[in-house]
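As you look at this complex, bear in mind that one protein chain is not there, while each of the others sits in place.
Going in written order, the chains are labelled A, B and C, and every chain counts its residues from 1.
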Amino acid sequence: MTLTYHLQIVNLLAALLLLISFAMLSQRRIVGLVTLFAWQGAALALSTAIVAWSTDQHHLYYSAAITLVLKVVAMPWYFYRLVRKLDVNRVVEPMINIPTTMLIGIVLVIFAFNLALPISEMSGTVTRSTLGIALACVLLAFLMMITRSKAIPLVIGFLAMENGLFFAATSATYGMPLVVELGVALDVLVGVFVLGIFIFQIRETFDSLDLKHMEKLKER
Amino acid sequence: MTNGFSSYFADPVQWAWAGVMFWLVLGFAALLLQGSQRLLTRLVFPLGALGALAIAGVGVAGMLLPVSTVVLPIGLPDLPFHLRLDALSAFFMVLLGGAAFGITVYASGYFRSMAAGPLALLALWYHLFLAGMVTVLLADDAYAFMVAWEVMALSSYFLVTTDHKIPEIRRAGFLYLLIAHVGAISLLLTFGVLQGGHGDYTFDTMRLAERTPFWASAAYLLALFGFGAKAGLVPMHVWLPEAHPAAPSPVSALMSGVMLKTAIYGLLRVTFDLLNIQIGWWGTLALALGLITALYGVIFAAVQSDMKRLLAWSSIENIGILLAAFGLTLIFYTDGKGALAALTLTAMLYHALNHAFFKGLLFVGTGSVLHATGERNMGRLGGLMRFMPWTAWLTLVGALAIAGLPPLNGFVSEWLLLQAFLLTPGLTQPYLNMVIPVAAAIVALAAALAAYVMVKFYGVVFLGQPRDPALHHAHEASWPERLGMLWLAAGCVLLGLFPTQVIVWLEPVVRMLTGQTLPSGSSWLLLTPVSAERASYAPLIFFAVVVGVLLLTILWVRRVYHGRVRRSDPWDCGYPEQDARMQDSAEGFGQPIRQIFEIFMRVERETPDPFSRSPRYHGASLDKLWFILYEPIARVAGWLSEQAGRLQHGRIQWYLIYSFATLIFLLVFTTR
Amino acid sequence: MSTGILLQLAQTLLAILLAPLLMGWVNQCRAWLQGRSAPPITQPYRTLKKLFHKDAVIAHHASPLFRFAPYMIFACMALAAGIVPTIANDLPFSPAADVIALVGIFALARVFLALAAMDIGSAFGTLGARREMLVSFLAEPALLMVFFTASLISQSTQLPIIVQTLAHREFAIYPSLAFAAVAFWMISVAENARIPVDNPSTHLELTMIHEAMILEYSARHLALIEWAVALKLFTYSALGVALFLPWGIAAQGDVAALPLALLAMVAKLLLGGAVLAFLETISAKVRLFRAPEFLGTAFLLAVLGMLIHFLLEV
Partner (left out) sequence: MEIYWLLGIPLTGGIFLALWGCRKHAPEINALVSFLTLLAAALLTHRIIDQGPMMVGAGWFFIDSFNVFLVALTAFVAFTTALFSRPYMRIEQEHGKLNAQRLRLYHSSYQIFIAAMLLALTTNNMGILWVAMEAATLATVLLVSLYRTPASLEAAWKYFILCGVGIALALFGTILLYFAAEKVLGSGGTALLWTHLNGVKAQLEPTVLSLAFVFLLVGYGTKVGLAPLHSWLPDAHAEGPTPVSAVLSGLLLNVALYAVMRSKVLVDGALGNDMAGNLMMGFGLLSVVLAAFLIKRQTDVKRMFAYSSIEHMGLITFAFGMGGAVANFAALLHMTMHSLTKSAIFFAVGHATQKAGTQLMDGIRGLIKTNPTIGWGLMLGTVAILGVPPFGVFASEFLIITTAMHEHPWATPFLLLALGVAFASIFGKVQPMVFGETELPKLPYQPALTPVFLHLGLVLMLGLFIPPYLAAWYRQAAQLLGG
């Protein structure tokens, strides 16, 4: 009964994703964040590939490839470059201290599972329980965005969220139609480029990436 | 165009609509005539006046002819403009046309001193204003009504802010439009209650709809609020004393004389026509509000020192009287006393008509004074009777009329109203029997105070000695202005002398609303609203006798008297250096009233100390309601917006938290 | 009908002619009560005669309204006198104006007097006018309320019918009328510029009301006004009589009763004048700002009368 193996592996990878999300939540250094992000992408690509192989949905291979290229190679490299160039790799104190964040995170995970439970019951796919994990990843990434006050961590959080979504797309439902996935990938790519431009502009305008400088626009 | 062009202009309603179109065209034509000031004053406004006359004529016809309706090709897809001309609309059209004719004739003289550019714009808004008011009267579905209603408000706003360089005027205009808009929204809600659902807004369906007392009352209260805001009902009156004086005098005349009546019209329309049931306490409420408004208005009129402001407050008083009459009508009507309701309603309509004429007359009179002297503050006027006799004598007619003195028109409507009050013993609810005499007393008090106010107004402005040397160069009004005033004054006199005819003419309206009419007078001479031995009044005889005795006395005195006359200085109490500035000022004249009714006002007085080189006196009696009602509201709004402002914190993390919280909340909320 | 018209004219003329006499009688009583030697009862006529022979002195900038006003006032008072039934009760003219119109007439006269006073623009005229209007805006509604009480009882605002009800129906006690009577007394005191509200014989500018208004008048104008004042006093007295002790007045078309009615009328007026003089002698003029309180009381009494009517008599 080989299928169960795949199932187990996918579940394992799902757990891994969740773990990495938590790690990101607790990670203080930007470089570390980028690394974790890369690993998350890798896990994602792997799981996608496995799902593709186990249910021979060929277009999932493409998605896996795209993920590999974009999220494991291109973006981390780009971010490393950015960090080196702007030399912003110091310890980033999150706005809420780590333990509290973790606690909130756990609560979120439980919430996500409860939310996903009735749905994954009726799921016809081999990988049923993954939806909850995907949702958890999304919420955790969201939480991370909330807690970080620097530009790059914010962006990474954003992309981590995208990872979660992608995981949901692939594992919970065997991938969206190819066109959609291509479109999504394209958007992500463009988005990252725009972000890159931004971060440079922010850097040269405020000569810092600390978002505390960007709180001018408000009701006074 | 449901019924093609061929059968167009067949019914009165279509003539009326033609009149409206004429005004619209005229307005936009005025915009094209920007170049020539002559054409604007000598052509556009006279034509507009003719239009008003035509509208009045159509109204007269509409009172006699059967109800006519028309559906216009414009409006919302499922809801083209429905127009309908029944007796009620027709009556108010006569009111509008009659007053507007005089006022517009006057305007054609008044605006001659105005530059062409602004005048063209003013002419546009002026005629839009007229057209809007007529359309309000004609509208037979909620959408048409609201559109016309707001067009009326908007155009009058632009008229009020004609002189927008002055901050006070801008403030007045803003306040006016704001309260008008809030009132309009509440009217929208009224129609929301009245509509039959599934987007049918015609008045016909509203008439047929059955409603529970709760919803009927809701509609009534919303309408009372909405129309009250437009009519200047206390406590929604604050805009009126600001906006009416701010406008050019003919416009003030239109607003006070005519526009306020459209609110009364709307109230009648909704309460008696659109609502299928009426409830007694509605009337009591309206009566109470009306009396408060009347007293409040007249008291504040008495302490004003700006002549147009004084007139504006007196408009509030008259609106109060109208609303009191409305309430009494409702009380009688719901009590099953149709005949008495008919009497009260007659009194109300009559008073509305009178007020249109004498208030219009007084406002244009102040307009001429303003032109001749450039002064609105009564403290710097005086003795104008000798420099502008025409204006003075014609205004005197208006002043006597509004003071409710026989044999002029103001007295007739007051007489009818008091008669109605005297008939309340017929009512079934005992507590009303108790209360209503007091109400009558208040009405009488308001009338007496009105006389006080008018003596103050007329005496200080036209009589006595000029308080300012410049006044010696005051010039008489131009002939179109005199013509306009003459028309309005004639209206006051005729309405006063021929009440019997007027009341017979009013019958269709009264029958339409109350289902009954007054017992037709036994003779054309004698006004007997109930019965000959109950009460009667014959202004013609009255007038004849007064004039007769007058002439006899004069003749007799001529006979017995040699007629030698010497001129000399007035008695100076042994203090020779008396000059004009020692006359009683406007503030001085109002002082007793201020002292008696001080509780209603916040009095600001600045008196000089006896040794100051340049002594100056400043006194103002401000509306207390403004401070105890409106400022708190403003403060609360400000506080709320401050709290709302805190949400817009500026830090992106907070914004993310908002989204996050919303998401979580919704997830929890929906999956349960 | 013709008799009616004759009666009407007779009554009106009678009123106009007798009015100064009443004035004289009141003055005489006062003199007696104050232990002065009284002027002859015909003194008012002499004064009028004298005034009619004087030259009119008019301020330089007096407007036509100033010269027109006295005639107007006189006419109004004559009209009022024509409405109030004195000896006979069927007046063909009375349907033309009921009690409300009567109040209106008084108001008309008052407004003209006030305007004329303001016309000169001397400090005193305006002062008088203001005070007069102040007094009137409380007195007028009170008077109206008094009339309302009476007309609620008699279901009519026509004076003849009111009088008929009160005089010729079967006798009934109306407590409301008691209140009304007191109120009416106070009102008429105020309206006729008598003590305690005003003092007809003062010429101290600062205290006077009525006199301040007519300060600028002289000769014929003054004569007309004085006459009108007398007429007003007469009319008020006749009103009081008609409302509160109407007995003895001749019923409709009852010509035989006229002499008796005339006697009764004269008697009542003499009595009333005496009482007025008496009360004026024993009371002192109040300060001006007490006047509103005085009249407010009258107003309240009148309203109270109406309420009493609703409580006890409906």
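Definition applied: contacts are C-beta pairs under 8 Å (C-beta built on N, C-alpha and C of every residue); 3 or more make two chains touch, one makes a residue touch a chain.
Because the structure is predicted, anything quoted here is derived from the model rather than measured.
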| item | value |
| --- | --- |
| Chains in view that touch the one left out, judged over the entire complex | A, B |
| Sole contact to the chain not displayed, among B:64, B:178, B:208 or B:628 | B:178 |
| Which residue of B:113, B:531, B:568 or B:641 touches the chain not shown here | B:641 |
| Hidden-chain contact residue, picked from the options A:15, A:95 or A:190 | A:190 |
| Residue in contact with the excluded chain [from B:192, B:235 or B:338] | B:192 |
| Residues of subunit B in contact with the chain not shown | 73-78, 142-143, 146-147, 150-151, 153-154, 161, 164-165, 167, 170, 173-174, 177-178, 181-182, 185-186, 188-189, 191-193, 195, 197-199, 201, 637-638, 640-645, 647-648, 652, 654-656, 658-659, 662-663, 666-667, 670-671 |
| Interface with the unshown chain - residue positions in subunit A | 57, 115, 118-119, 122-124, 131, 135, 138, 142, 145, 151, 154, 158, 161-162, 165, 168-169, 172-174, 176-180, 183-184, 186-187, 190-191, 194-195, 198, 201-202, 205-206, 214-217, 219 |
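Keep this in mind: only the chains that are shown with their structure count from here on.
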| item | value |
| --- | --- |
| Steps needed, at minimum, to go from subunit A to subunit C via contacts | 2 |
| By number of C-beta contact pairs, the top two chains | B-C |
| Euclidean distance of C-alpha centroids - subunit A vs subunit C, Å | 101 |
| Centroid distance [mean C-alpha coordinates] between subunit C and subunit B, Å | 36 |
| Intercentroid distance (Cα basis), subunit B paired with subunit A, Å | 70 |
| Per-residue overlap in subunit B, given as positions that touch at least 2 other chains | none |
| Of all residues in subunit B, those that touch subunit C in their complex | 382-383, 385-386, 396, 400, 403-406, 411, 415, 418-419, 422, 425, 433-434, 437-438, 440-441, 444-445, 447-449, 451-452, 454-456, 458-460, 463-465, 526, 532-538, 541-542, 545-546, 549-550, 553-554, 557, 560-562, 564-573, 578, 580, 582-584, 588-589, 592-593, 595-596 |
| For the subunit A and subunit B complex, residues of the former touching the latter | 95, 111, 115, 142-143, 145-147, 149, 154, 211-212, 214-220 |
| Subunit B contact footprint on subunit C (complex, rising order) | 52-53, 55-61, 63, 65, 71-72, 74-76, 78-79, 82, 93, 95-98, 100-101, 104-105, 107-108, 110-111, 114-115, 118-127, 129-131, 133-134, 136-138, 140-141, 144-145, 148, 151-152, 155-158, 161, 205, 215-216, 220, 224, 289, 292, 299, 302-303, 306-307, 310, 314 |
